[in-house]
Each structure stands twice: as structure tokens, then as C-alpha cells.
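Handing you a structure now.
The complex is shown incomplete by one protein chain, all other protein chains being positioned as in the whole.
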Amino acid sequence: MPAPVETPERNPAARRQHFRRVAIAAALGFSAFMALLLVVDLGYIGEFLLNASPDRYRRFRENIFVAETLHEVILSLGSATVTTALALLVAVPAGYALSRFRIRGKLLVDTLVDSAIVLPPLIMGLSLLVLLSVLRRAGEALGTPPDPAAGVPGRPNPVLNSFYEFFVYAKPGIVLAQFSVATALAVRSMKAAFDAADRRVEDVALTLGCTRFGAFWRAALPQARSGLLTGAVVAWSYTVGLFAPVAILAGTVKGRTAVLPTRAYMEVSNGYLEEALALTLVMAVIAMTVLIALKLLARRNAAGAEVSL
Amino acid sequence: MIRLESLRYEVAAFSLEVSLEIARGEYFVLMGPPGAGKSVMVECLAGLRAPSAGRISVAGRDVTDAEPRDRGVGYVPQDYALFTTRSVRDNIAFGPQIRGLPSGEADRRVREAAVLLGIEHLLERPRVQGLSGGERQRVALARALAVRPHVLILDEPVSALDESTRESVCAELRRLQRELGLTTIHISHNLEEAFSVADRGAVMSGGRIRQVGPLGELLRRPAGEFVARFMRCENIFLGACRGAGRMPATTLAEASGAQFLLPGERRGQVQFAIRPENLIVELPGDRRERTGAAAVPARLARAVDRGAYVRLELDGPARLVAHLSPRAFADLGAAEGAELVAVIPPEAVHVIPG
Partner (left out) sequence: MPKSARLSAGAAVCAALFLAAAGCGGDGPPAAGGGAKGPGGGLSGRIFVYCAAGVKEPVSALAESFKKETGVEVELTFANSGQLLGQAEMTRTGDVYIPGDTGFIDQARTKGLVAGEPRDFCWFVPTILVQKGNPKGIKGLGDLSAPGMRLALADDTAAIGKLQTRIFAKNALDVTAIKKNVVASPATVTDTALTVKMKTADAAIVWDSTAAMFAGDAGIVRIPVEKNVIGIVASAVLASSRNRPAAEAFADYLASARGREVLRAKGFTVEAPK
């Protein structure tokens, strides 16, 4: 039998180092991969700009350096932010309920929430469109019928019809489409956060004088703060790049419901890859800036506590 | 002070069904194996679980349907459940503030509780992270006491602490309870811990209270086999009465092929328990005349020195466990494998009521 040799594999400290390197390599590797994608995009555009014919360059300029692009950027960021706020408004109590309360048919409820993530985004958008159309048809059926004798046209039920008018091919439709998907993601992360939070803390708060809501607000929510931030980051980042359901429900009307991702898609479908990539880069830079700001804010608030993003 | 009347609570296959009374100022210990329902019972008392039937009253007031905050119950859970996002001061001030006490009064309460527990020096800590187990427990206690509860519930208060500090913490809890005259329920599955703090207690299992009483009574007069075993009475036999013993008011009984003398006049099947510390162990040659006691031949299978006593495992017609003082064991001078005699006077035998 050979004598034991002191190889790195046998040395626990060295082995730990070894694993540490592998783990860090995985993290760096993937982020480097993303960086590579962005750099290659940038290089592609750079090369294009250097070689583009004057006409082609003019088209690029007229489609990128215009007010619409700014409008789309603002609409993308704004709608994602509004959506994230609305999603959290629902996800915080919903995640809490799924984590804490006994609910009849919880498995089904939980799975229905997940279905919003599982369904292809395009199908989510289509389903919303179907729902709103059904509402409108119901509104027509329940409204006043037309009176041909007096020449008075029929009037749909104003309440049912208003949903349709409010959302379809309009800005609120952007938020509705984003909300349907983002909320499911936010619920997931809020539930995980409340699952990880010690419910005894709420029990103690109750005995100390809190109402049920007070215990949720003052004991559960502060503990789930990291989940709140994770939920916000996940919902926001997913939303800001969401394209298919927005396009089908809100349309891609320039200057009105076109957001950055829908415009980028339009450019790709027309073969203008350079414009699409330029818009994508604009989007990536802005989104990363927002995310970094959010994470720095979270880090400062954490002040040694357990928040990590 | 506390009355639980036919309290029922069900969850999945588990059901709790208890009645219990605890007097004002009593230090009551609730014992039982894990899963016995101890925590569930105090959670019902604290209003954290809604019982399906029965009544709960605290300080003469029916609180069965009261909110947890209106019960006058202070609660310190096992892991202390401190508010991890608040400072030590804010943890303690949480109750007074939430109850809307004027800030001067709230400050006074915080200081008072901190002084009582000797943690004034911790008040300015911005976070509870980094406190030791003992410090965390004190903060949790101060937090519960700051709202001046009628009843204090301590769920396994020392099980998270290391062995060496448990005893001093238990003494501290006892002192605190005496000082405040606070009715206290302390959950424990550890006998030493229970005896070091409490006057009275109960043993639970399977959602039922098996026996309530002064701890000495639980120890020496267990009401059933379960309590006897929980109280570490290892010599439990099921025997058949064979008629009156030679002494008056004794009964001769046979169990596991050995003869025992039981107190009182009995017949039929009996179950009885003998505490290991009540066995007398002798060498066969030494044997003095003891007409009033049973003598069971026994071979020393194993002797384990536990410091305070030596635990002897005896083989023979009946398997017996005896606790001898180290000195008595040394005097006996027996090695493992030695033939001995276990002498059991009738007053050492507790007949389990059945």
C-alpha cells in the first residue's frame, strides 16, 4: 500500500480553496458571458456605423436619436415601476397568506399562481385579450339594445365596456400585461421570504399588543424585507424586458403604447438588427443602472443585517 | 389565576384535551416528551391558537375569545424570537409603544425591565445580532415583562443555552419569579431543570395531562406507567398478588419470577414501581435479617459512575436498576459480574393506581 501523500485533495484547507475557486469561477463566468454579449453587440453596432452607407446611417439615426426613443424609454421604465408597485401590493399579502394561513385548496391556489409564470407570455397576453373581449361582449349583451325606429344606436353596459376601453390598445394595457406575469414572480419571492421569516416573532408581537395586521406590518414585513427587495428586483427586471403580452394587448403604436422591447422586436422583424441591438443596449444600460441603484440602497439599508441581493 | 376547562384543540391527527388550574404566583412546570402538546397548550392560553371547545380564564376573566394582546399573557418562545431589525431598546420598548403608553412611561418600563434583568449595558446595541444566547434570553424576558403581564409563559427557556449556564439561568428565573410574584408556566422536558425552578407541575403526553401535582408527588407517586417512566423510575413491574405478607398490611406479589412485598392489602394484578434510589443493594454474605423486605437475587451486570450516584444494572429473575451513592458503592466493593441481593422494603414500592 503506498504511503499517504499530502496532495491538495487530501488537504482540507486546500480543498476548500479549490471549491471556492470553482464557485467564484461559476459566478464570474456567467457574468463575463453576459458582459461578452453586450460588448459584442456594441462592437457589431460600431462596425455597422463605420461601414454604413449614408442612407442606411440616416435610417439608423432617424430611428434611434428621436423623441420616440426617449418616450419608449420613459414608458418602459415607468410602466415597469408602476407594475412592480402594483405587483408588490398584491404579492405581499398574497405571499403572506400562502405562507401563513391554512387555505382550503392551497395547493391549487399556489399552482394557479405559478401558472402565470409557466404560460408563455404571449398566451398570457392573448388570454387577457380574450377576457376583455368577453367582458365587452357581455357589456353589449347587457346594455340597451339599439332602437332602429328612432335611429338610436345601442349602448353597451358602461361598466363592463369600460374595462375594454381602458386596457385594450392603451397604456393601462401595458401595465395589465406586465402585472399578470410580474405578480406571480413577486408572490413567489414574497412567499419564500415569509416562509423563511420566524413566525414566532409575529406571535410575540401579538401578545405584546399588536393586532393581526400590526403583527404582519411590524413583525413579519420587516423580517421579509430582503424578500421584498428581491421581489421588486425580480418583478421589475422581468417586466422591463417583457414584450409579447404587451404587444398583443396594448399594441405597438409608436409614441403611445410602443415600449422599448416591442420596438426592438419591430426592428428585428424588419431586418434592422443594428437598430434593435442599439435599443437593447440602451435598455441594458438603463436597467443595470436602476438595478445597481436598488441594490446599493438595499445594502445601505441592510446595515449588517441579513439582506443580500 | 389560570383555568383551562376542558380545552380542546385539534390539528391533523393530533388532539389536545386538557383541564388545568394554576394558582396565583405559582411557578408551574409543564413537562412531557416532544410532541406531547405542551407548546400547543400554552399557545392556546396565549391566544395564538383557537381551541375548538372549552374555556380559558386568566386572573378571573374569561379570555377564551380574547385577542392575544388582551389576555395579560407574556410569551417567551423557545428561540426567543427577537425583532432582528430593531435595536435592543426597541425590542423591549415594542410592547409599551404599541400599547400607546406615553413615551416617558415607556422609557421607564424599558429601564425597569432592563435593570431587573441586568441588561442596561445592552440597551444601546443597534441590533440584536451578536448577542449571546443568555443575553438574547434576557432581552426576550425584558420585552415580555415590559408590558406587565399577569402570566409569563416560558417555552423551553434554557434549552438553547449551553449546559454550564442552564443552572444559573434557572436560578435566575426562579429569583425573578419570586421577586415579581409572577404566575409562570415553564415548559421543559428536562427533570433537573424542572426541579430547579418549579413548585408544581404536570406531565403531558399525547395531548393529555397525565398527572398534575407537586413535583415530589409526580416523582414518588406517579399516577401511571407513563409518568413513572417519564420521572425515570426504571423498575416497573406487572405482578400478581399471592396473598398477605408476613408484616401486617403488606401483600406478597410475584413479578418476573421474583417476589416483592407491596404496601397495603391487595389482590389480583397490580402494577408497581420502585425508584432506583430506594433499592438497597447488599452482598449475599452480608445479608442481615430483614423480615419486612423482599430480597431479590441479582448479578451486577454493569455499574456506571454518574458523579452524583452510581447506576447499577442488575440481572436476575427480575431486571433492576439501582442508584447508589458513590460511597455506598465503594463500601459494597462489588465488581461487574458479582452476585448481589437487592433488598426492597414495601415502603419503597409505589403501586400504580390502575
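Going in written order, the chains are labelled A and B, and every chain counts its residues from 1.
Basically, a residue touches a chain if its C-beta (ideal position, glycine included) is under 8 Å from a C-beta of that chain, and two chains touch if they have at least 3 such contacts.
These numbers were taken from a predicted model, which means no experiment stands behind them.
Contacts of the undisplayed chain with visible chains (whole complex): A. Check A:87, A:160 or A:248 against the missing chain and you find that the one touching it is A:248.
For the chain left out of this panel, the touching residue among A:38, A:64, A:119 or A:273 is A:273. Considering the whole complex, the residue from A:64, A:82, A:97 or A:284 that touches the absent chain is A:82.
The chain omitted from view is touched by exactly one of A:130, A:196 or A:292, namely A:130. Of the listed positions A:32, A:74, A:118 or A:288, the one in contact with the omitted chain in the full complex is A:74.
Contact residues of chain A toward the unshown chain are 53, 55-56, 71, 74-75, 77-79, 81-82, 85, 126, 129-130, 132-133, 164-166, 168-171, 247-248, 251-257, 266, 268-273, 297, 300-301.
The rule is short, and it goes like this: only the chains that are shown with their structure count from here on.
Taking the mean of the C-alpha atoms as each chain's centre, chain A and chain B sit 54 Å apart. Every residue of chain A that touches chain B in the complex is listed here, in rising order: 198, 200-201, 203-211, 214, 218-219, 222-223, 225, 303-306.
In the complex of the two chains, the chain B residues touching chain A come out as 43, 46-48, 67-69, 71, 73-79, 81-86, 94-95, 98-99, 126-127, 129, 140, 143-144, 147, 149.
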